[in-house]
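What you see is the complex with one protein chain gone and the rest in place.
By letter and in written order, the chains are A, B and C; residue numbering begins at 1 in each of them.
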């Protein structure tokens, strides 16, 4: 498979020219190709937002659900057919705002899927309101005097919630991002990949340039050990002149599905649903 | 004021005899009395669960809202009348399950209130299903073969979400719990107090005895510095033979309400709502 | 008092086994060939409060308990205070003298006071306090001269998992109750006897919630997600129990939002999926219900009604959510709404509507309530062979690729515009036909569209499904004599009380028939008009304050009911509610 094979060719892509979402799209297709995944075995699940449109642009199965609710259907899809590769895409408002509850609970379950969050630190599709990752002081249409709430730290939340793979990428570095998506998919368990995705229209602070000047790659730092929780805890708080990208944390833990004896004989939907419940009926006799 | 002055005398309390909720009730009344709070200036807000019944049993203003939604009305009450003392009570299913989103977002806002979570590690009122804090392997009516999800760690989540005061108490140690509630109320900002609250009916693992044998008080440990985030991070993960209670973390950060110039002239509801919007109308002429 | 007809009620605090003992006594009689129906009432508390279970036992079919009993068992004083008026003259009250300093006979002299020193017996036999219910049950059997072995068998079955020691203790203590009652001077004065019938029937014995779970299992449900909520939690817990045995996945979720969105995902991926909740949880499912509509996903949602608004009365019953579930969610999307009328329908209709969900690719709402969900009755054993699994137009990979070839499609048209409104579907994993399943309005391939004609084509296509569906579902059902001067119209769980009232009134020589609706939306307007043309006078009976079903009928037929019997205090209809109202009406209309 080549990245081009995943192209959804009939329609025009509807993001603003220069949007960071293009980088994520490209990296995803690269990663699928590198991993040799068949289009029909991938399900891309998303919520609503500029980010949420991504499944439209790739020739895989797609599920563009409700704003904030990408993870619940994704989990169910995985549970009923664990032969599928489930990749979930969300916005920062979508995934960390309205979808926060699902986010935390998904991580503790540790189902095998990759969760990519297009973190542009703004509500794009609704025209520029503050999101849960907007920085303090930032002036947006919903905070004309500046944000006064501390932004959330998705990586720290993931670390605190037993996510078993935690990464961060940058839509301006597609090669690196491709590799992260590949690793995230390959990881057995729940993988969170937060991606800096500049919104060229509504976020004039966290631009491509902003990140180009600040990001550095953890894998280039020999001493960094992503299996060390304490190290991860400290590094996840680094923000300012230098901002780390790469794999911040990983660990091995059995996945949810692997602990279900029901799946020993294969995916649920391949099992015959016709069953004899006579024994159960006896309990009511 | 004496604790008795807060008694809601006309009706019988409806918890199971021996329930940990009694300890929390007693400690709350003690704390109110110690702080000399007037009943009419306290609003106790709760969700739905055994825990949610607590505002019924105290002679303060009370708001027993929806399951999982204690925090949103509590925040609004504080915002429109910041002279009130807002104390919020939730269950672990209520506050950490269905209410997870509000929990995380409330902490980053840092409004001045105390959030007490009755953590009995089970769904009490609905008769014993697993909750987000139920331990792995525990057999409940919803997990007859044992829980296979990692429990959440509320303290770590709070630390990751910029809560400015994080404490843990035990309903079996009322004196200590009273002091924690006092400190939590006195703290300026959002205070999370997770309370081990044995459910004598549905949780046969995390009993009074279980905690009596394990808990130790952080304040008795000189070296422990609750302003040290790294220390807090490590200690919050301690679970097993020894479990810390007390104040695990605290910091100073301006509250949300203190950053609102609208409140400079006093609580919102004391301001005259009649206003002249002529100037605004001009913008549409 | 008729022999072999016993209405029995037990009352006491929560935590004293009021519900389980109701099951035990019911089983003892059911095994003796009797028909039984049992109805538990309890507050939203874990301990304390006033709990009761009423059981009606008869050699003839019975539908509903009522507010009269031949025997009342009072495990505490409160039961006497609250429930004494229900005892019919000549009836008996089994009570514990240790609850009283004075003889309670002065409370009512027209009933027999059967003193059974339960507390004392428990103490003497080193039993637990909770076992007083077993003594009382034994005493009941003694009083009506029912063979003790029947009770012993029921105890053995009920406690099978607890081991021989527990069984022995319970049997011992029940026997003491039995003997004490039988030998008491008063017992001789009590005229009612219960004798096992000749050919015992092989009844099942269960409530509507259990039947729903069984029906779903027979229908091949594969994925169940839910968040506990009274009165539907038991359906979820039943699934938790059997998931591994039957190849089902049960997922307890973080909230109802997740549950509903999950079953949508599961349905998209090809599984039969179900959730169960009550009105509050359903409120959180409303958004995803519309999503299931636009995505054309077959899902089944059990909505067990309890009185609202809001948290309301969690452990009581209601029929207050009808119009809500019919119009829930923004915009307009097709759905099927039905409310089973008895435990049999809970099983068979559940199994059936999984097929309808698949056939029309839309959500089904099974409107239950606490009353039908938890009232247990004896029914003919369910016949699994009657259940067919029909997945509708779900294409195999071969069928899909053939279809694409035949139609010359380069892209699979998941939402192809068809006459029936139904489009063949594929599931992820099918080669060659990846498509996007979207909550936006879309064209036939799933691609987002805002073009007027495409929007309208999809909207119409979806709504068109209701036409076929309307054709596939049955209209209302008649019970009773055709030419009755008065017709009770009712829906869902109210049927049981209506049928019982019909029988009770027949005994008084009053003729009545019942027109009952199980399928509620889409609405069978033509059939309803025809049916109502046959009526003389109509009494509409439903469990809400605004006569929601009557509104529905008027919306779709223009017909207005003039007489209503509405109840919204959390109690189900009891037959005598209807009996009294009917008598009133008939007097007035004379």
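By our rule, a contact is a pair of C-beta atoms (placed from the backbone, for glycine too) under 8 Å apart; a residue touches a chain by one contact, two chains touch by 3 or more.
Since this is a predicted model, take the numbers as computed values, not measurements.
**Student:** Sort through C:318, C:355, C:375 or C:563 and give me the one touching the missing partner chain.
**Tutor:** Candidates C:318, C:355, C:375 or C:563; residue touching the omitted chain: C:318.
**Student:** Have a look at B:23, B:55 or B:244 and name the one touching the chain we're not showing.
**Tutor:** Once the missing chain is taken into account, the touching residue is B:55.
**Student:** Can you list, in ascending order, the chain A residues touching the missing chain?
**Tutor:** Here the touching residues of chain A are 12, 14-17, 48, 50, 64, 66-68, 97-98, 100, 123-127, 129-130, 132, 141-145, 201.
**Student:** Spell out the interface residues on chain C facing the chain that's missing from view.
**Tutor:** 43-44, 278-280, 282-284, 286-287, 290-291, 293-295, 305, 307-316, 318, 320-321, 323-324, 326-333, 438-441, 448, 450, 452-453, 455-456, 459-460, 463, 544-546, 551, 554-555, 558, 560, 568-571
**Student:** Need a quick check: the contact residues on chain B for the chain that isn't drawn.
**Tutor:** Residues touching the hidden chain, for chain B, are 10-11, 38-41, 43, 45, 48, 53, 55-56, 59-66, 69, 71-77, 79-81, 83-84, 101-102, 105, 260-262, 265, 268-269, 271, 273-278, 280-281, 284-285.
Heads up, the rule we're going with is that only the chains that are shown with their structure count from here on.
**Student:** I'd like the Å distance between the centres of chain B and chain C, where a centre is the mean of that chain's Cα atoms.
**Tutor:** It comes to 37 Å between the two C-alpha centres.
**Student:** Could you state the distance in Å from the CA-based centre of chain A to that of chain C?
**Tutor:** Those two chain centres are 42 Å apart.
**Student:** Could you list which residues of chain C touch at least two other chains?
**Tutor:** 244, 254-255
**Student:** Please list all residues of chain B that touch 2 or more other chains.
**Tutor:** Those would be 97-98, 100, 132.
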